[in-house]
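A single protein chain has been omitted from the complex, and every remaining protein chain is retained in its original position.
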Amino acid sequence: MSRETGVDRYTLNYSNIDVDLVRTMQPAGKLYYTVLVILAAIAGWGGYAWSVQLRLGLGVAGITWPVGWGFYITTFVFWVGIAHSGTLISAVLFLFRVRWRSPIYRSAEAVTVFAVMTAGLFPLIHMGRPWVAYWLMPYPQMGGLFPNFRSPLVWDVFAISTYLTVSVLFFVTGMAPDLAIVRDRTVGWRNKVYGLLAQGWQGTDRQWKHYTAAYVFLAALATPLVISVHSIVSWDFAMSIIPGWHTAIFPPYFVAGAIHSGLAMVLLIVIPMRRIFNLQPYITGEHLANMSKMLIFTGLILGYAYGIEFFIAWYSNNVYERSLFFYRAFGDYAWALWLLVACNVLGPSLFVFRRVRHSIPAIVAISVFVNVGMFFERFVIIVTSLGHSFDPFTWKVYVPRWPEVSILAGSFAWFFLLFLIFAKLFPVVSMWEVKEQLPLPRKEDTHA
Amino acid sequence: MSETNRRDFVKILGIGSAAGLAGCTRTAPDTLTPYVVPPEEMVRGHALWYRATCRECPAGCGIEARVREGRVHKVEGNPEHPVNGGGLCSRGQAAVQGLYNPDRLRTPLVRGAGGALQPASWQEALDAASALLAKARGRKDAIGFMTGASAGALDDLAADCLKAWNSARRIRYEPVAYDSVRAANALCFDRPGLPVLRFAEARAIYVFGADPLETYVSPAGYTRGITEARRAGARMVFFGSRLSLTGARADEWVAGEPGRLAMALVRELTAGDARFAAIRKWAEPFTPERAGLKPEVAQKLVREIRANAFLAVAGGVAASDLADAIAVNLLNHVAGAINKTVRFDRASSLDTVSSVFDASGLDALLVVDANPFYTAPPKAAAGGPKIVALSSYPTETTAAADIVLPIHTPLESWGDYEPWAGIHSLQQPAMLPVFETRDAGDVLLKLSGASGEYRDYIRARWKKFASADFESFWKDALKRGGHWEDAPAREVRLTGADLSAQLKPLLENASGYMLQTYASLAHFDGRGANRPWLQEMPDPLTQVVWDSWAEVNPDDARKLGVKTGDRVRLRTPQGQLQLAAYVYPGILPGTVAVPLGQGHTNFGRYANGVGVNAAALVAQAPDPAAGGVRWSGGRVEIERVDANGGLVVISGHDLQESRGIARSRLTGAGAPAAAEKREEPELSIYPEHEHKPYRWAMAIDLDACTGCGACIAACYAENNVPVVGKEEAARGREMSWIRLERFFGPGETVSAPFQVDLTLMLCQQCDGAPCEPVCPVFAAYHTQEGLNGQIYNRCVGTRYCSNNCPYKTRRFNWFQAEWAAPLDWQLNPDVTARTRGVMEKCTFCVQRIVEAKDRARREARPLADGDIAPACAQSCPAAAIVFGNVNDPASRIARLQANDRRYRALEELNTRPAVSYLERERRI
Amino acid sequence: MRSILLALLAVAGVAAAIEPGQPINFSHKIHAGDNKIQCLFCHSGARRSTVSGIPSVQLCMGCHRMAAVNKPEIARVRAYFEKKQPIPWTRVVKEPDYVFFNHSPHISRGVRCQECHGPVETMTQTRLDHTLSMNVCVACHRQRGVSVDCYTCHR
Partner (left out) sequence: MPEAPRHSVIGFYADVDSLIHALELAKREGLGEVRTISPVPLAEAQRILGGKPSPVRYFTLGGGFFGFLVGWALTIGSVEHYPLIVGAKPIVSLTPFGVVAYICTILFGALFTVLGMLINARLPDVKVGRGYDPRLTGNRFGLQVICGREQVEAIQDKLMDAGAEEVKYVVV
């Protein structure tokens, strides 16, 4: 087994890669459809909750004055964050020639696309008048009025839609050679559909030449997005003047947090997937351990950010900041703060022990904790700052109500539903890239 | 002006104006209805103003009703009226919600054979009433005629009626009747009436448990007087066991039993003064120690009384003992205030009222616009009088009545009222009746068998005031709002009767808890409870909405194991109630205070079942000493029931936490020198933008602001601010554009001397507004005139602006606002009714700015300072809010901005608000 | 369905030329076109108020006591007047509630009625053959150098 690529080079070869992965796309069994229906039901319940909210007004949710943003924006930031690890793995690690990325990047990139698609719903859900959301689009509206490009929310519109576009391009582009493989290994209507999707990919030298060039540039363009998208999302908060939001540390802090939660989500997706599809030779314990190690790193960055936030609040001697951070630590939501510190910093630091990062149950547990922790990190940032800002008269405790909880649950179901459908219809591991990671078949090998 | 025309046009009016913002149906057909004959003085789209008299309490303030297209939209104070001079309290503002109250009686009701009230035609009901009266007339004094305070034509008419009905049983019932004050004045000065209090002339104003800034006799007028005095340097001291809102505005709170404190001051003032030897003898036992007055405080107060024009005021609901009022009379006497600041030149309309009534031996009781059975429920005994109730609303009294006749509200009726002798205040209908109701006067004329209309009756009565041509006098009086006569000075002298016996109760010490009730600022004695605005406006001190509560001292609360919001049981010999507790540091241990006015059972959807009726704890029988209901001073037992008080407190936190939002400073001898004002340069990395030709700004004088909330009600009325109800208010979703923020102090803890800081928080119209750049669609933007614009129809509802507002003055429409018909008739046609999902906030009443500019343009003149008054500024009885153009250096606002008390809220954020505050002074 | 269609028309910027049925077959062409009666004679509110106003029945009768008394439509007007009933005209021009258009400053600065209302004096039946969308307002305001501040029209 190679520590470098992670891929098990003694069992994998050009032939069985195709066989293994095309097998994952065989007609599904009962279990698959059961899970699918359950997820669809939960997502549908979330959709129902949204429809109630659309019909009656945002008042059915728990968000209120002065906590104008609650679960919805928390969930939005959460899903945008989840998206980040995909791009990190697929683009950044590609540029850095990290070879172990190949077998996991397809799932990671799918996580990105589906997470952004999920996240994109939340600004609509939280809006007072979603039916006029198109006013945020950059075109001359009534009387020649455009949206306000100074608003971080318009940056968000640009950043998120660009992120979705680039991720989808990267995802679809990266999949073209694999779709050709699938086309070539199937018959009947599947052959036709995948043929259409493969866009006539053959693998000629000309195709490969421009394809690899475009791949590098897409990766190069996606790389700054890893940093910028979550920086811009963090500016939704940092550009305001509310204590606890107005801080320069937010962009790196949010980016690290995004990758932290994203990696954990990829782990949570990949571990059951490799088991169900028997992909252990592709996604090995080494891959999981490598990602676990990254979690230690991002967890430490977060720990530092948490610490420095409190330190600066104290050191600034600013009455508003001090009061807010005291409130975060000991106020109504103190449980959430301590929970998130435990989940995001203490949990992943256990991965320093080799035993932990090679134990599947431990990885799953810690990944779940990280996702819970990251949700509450955003929750604490958003809710405590709004509920405890400048004028003490306005201090208020926010409690979510059933539509928010339902839509949150629905968003998870929606995300996993998309992934489940994806996993059955498309190769979850990039075949051509795994092949690329294998040594090229040489003359000696074939004669041996 | 021709009244007939005005009456006719509304009949033919059909242009509705209220619809949501969502209207995309500009092409949909709709009906336009012109006038058949246009009313002369009316131009569609222009407001007309009709002057009248406010009848929401006995004060009798002058009002003017703004009418657009035949509908009253708003009520404002009449600037020419001698009682209030332009300001109007929140209850007066809410009169329109009485007019358009969805629960108003729409048809007469007659008790049927089954014992239930059934709708009847006017003819049937009037016939039934006439028959009833005809039967009862047979026996002398078998018919009672009950009204509230009613000096004026109605009084005359009542007398005529009773004469026709062979009776002399005239009852003027007011639950809050100041019996003790009147009894004390009778004993001390042989004048059984209320004094005329000239606050404006006093420089030391001592308030003994009374609430002249809230409900006491004539609050809007007194507020004006006290403000005037304060601007001239007056100091105000509050004596009492519970710090009321009036007390909160005082410079000093001397906690204790008011009568005892007054007597202690009398004792110190009369020491060695031969003129007051008798009084000194009565006062001898009242040593300062006994009253709980520190000797040095006593000495300081005595010095102050001697050096200044003095005025002490007693009584009200919260201190309703005769002894208290006598003590204050003696203090006024020895301080030389009688015949100077405390005068008896004019009789009050309240001089003839009583807080108890006797209906025994009556066969029929006619109740006109009063609700005695809310405070004093009818005895269940059979054989009581048959009751004919004339009322605009269902009330506890109409529920017990046999015949109910729906009458006009004051804004639809003719009438006059004489709150003080010689002040004849006129009432005229500002619009045609909303429902099939009748003018009470017309009904009474009919029942008494007289002919003619009530308007003519009033005109006939007014003939005696006219010096020359009556028609022009009448026209003039309608235009002015009434007719005011000068009152000759009338001096009174102390009778010299021995009052020591009456003062004796002040020496008694009782054990256990003392019950103090007080008239609610919003609902007074209960008559405002069906106005949703008044329910939703938080009580200034407790910040509670839609409820009643029992205030307990923190030490008592600890002993009882009670927290704010817990349910407690109050028990007196008269009854028991369960209500939420409110732990209030401004109440002395051993005292429990409950506001009056809630707990209605038959007063419409906004009042029924809200809170509890504190009158049930108080004996509705004459107190032997004062002759009226003893609202406060009785014993009460209190115990905790459970944690489910269901109290909704709007305020999120009681302390300012060093944020300097509501600031005050100590002034006067011995005050620390004011800190050197740091002039922070207004820094910006960007060049300033121009403000032309105007730059609007507002200044709020916290030294004048009393916290009465008139501005809030005015804002509700002017700006179509919806009411959300208790449940949504509990979630923080009340929509008021102005908040009265109340903080306890001083400093970071609640410690002695306890103080209350109040400030108004409304959109600060920042120059560097944090809300504006974050809006993705320019719904929030800045005008060239310095306004922080909010365009509702552009808003997409991200709520980012509200998040980023340091003052949190923006309100979001969580649901589609609803106004139960016909409350929607009140909506101001000049302001968009917001749809759900959009943000709204104070606009500095931009519609008034536009209107004033328009008017100036039509009249081809420049805008003058004072042309524009936003609704809040206009309504303020204390004139604490000033609005104007700071580009004009001569404007009042520009001058106030140079005042050294000026500060801006959260100034250090560099938001550069257009709203300035003037620090409150605490004079020592 | 109808409202969707209307909304589509409005979105597409098509002037929905609705010719609503009116209780009286009133012709602006006869009054303002042929007889050259000034618009402000009947719609006098436009000069001094926000709304131009629909003339009262009394004003109609002012002329039609003498003019064209025998026409059947005039007889109907007279019937309304005698019964003291207003004429329930169908509204042709309507702005949404959040638009606060004020006639008087436009008239006093010499904006011709036709610039917004179209050639009404040629219409036998009044219709709106013009969209009164915000684009139209803003374009004219820009052209004349008048404020395009939002508060000019929205409050």
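Each chain gets a letter, A, B and C, in the order it is written, and its residues are counted from 1.
The working rule: a contact is a pair of C-beta atoms (placed from the backbone, for glycine too) under 8 Å apart; a residue touches a chain by one contact, two chains touch by 3 or more.
All of these numbers come straight from a predicted model, not from anything done at the bench.
Checked against the full complex, the candidates B:E64, B:D623 or B:D767 give a single residue touching the omitted chain, namely B:D767.
Note that of B:R91, B:H782, B:R834 or B:R922, the residue touching the chain absent from this view is B:H782. Checked against the hidden chain, the listed residues A:W208, A:F297 or A:F310 yield one contact partner: A:W208.
Where subunit A meets the chain that is not shown, the touching residues are 13-15, 18, 138, 140, 143-150, 154-155, 158-159, 161-162, 165-166, 169-170, 173, 176-177, 180-181, 183-185, 195, 198-214, 217-218, 220-222, 224-225, 228, 232, 432, 435-436, 440-443, 445-446. Summarising the interface, subunit B meets the missing chain with residues 684, 686-689, 767-773, 775, 778, 780-784, 912.
Basically, only the chains that are shown with their structure count from here on.
Here A-C and B-C were compared by C-beta pairs in contact; the pair with more is B-C.
A summary of chain positions shows that the Cα centroid lying nearest the centre of all protein Cα atoms is that of chain B.
A separation of 58 Å divides the Cα centre of subunit A from that of subunit C.
Note on chain placement: the centre of subunit B and the centre of subunit C lie 45 Å apart, centres being C-alpha means.
Residue positions of subunit C touching 2 or more other chains: there are none. Residue positions 778, 794 of subunit B are each in touch with at least two other chains. Interface residues of subunit B, counted against subunit C in their complex, comprise 12, 14, 17, 19-21, 23-38, 43-46, 778, 781, 783-784, 787, 789, 791-794, 830-833, 843, 846-847, 850, 854, 857-858. Contact residues of subunit A toward subunit C in the complex are 142-144. By the touch criterion given at the top, residues 133-135, 137-138, 148 of subunit C touch subunit A in their complex.
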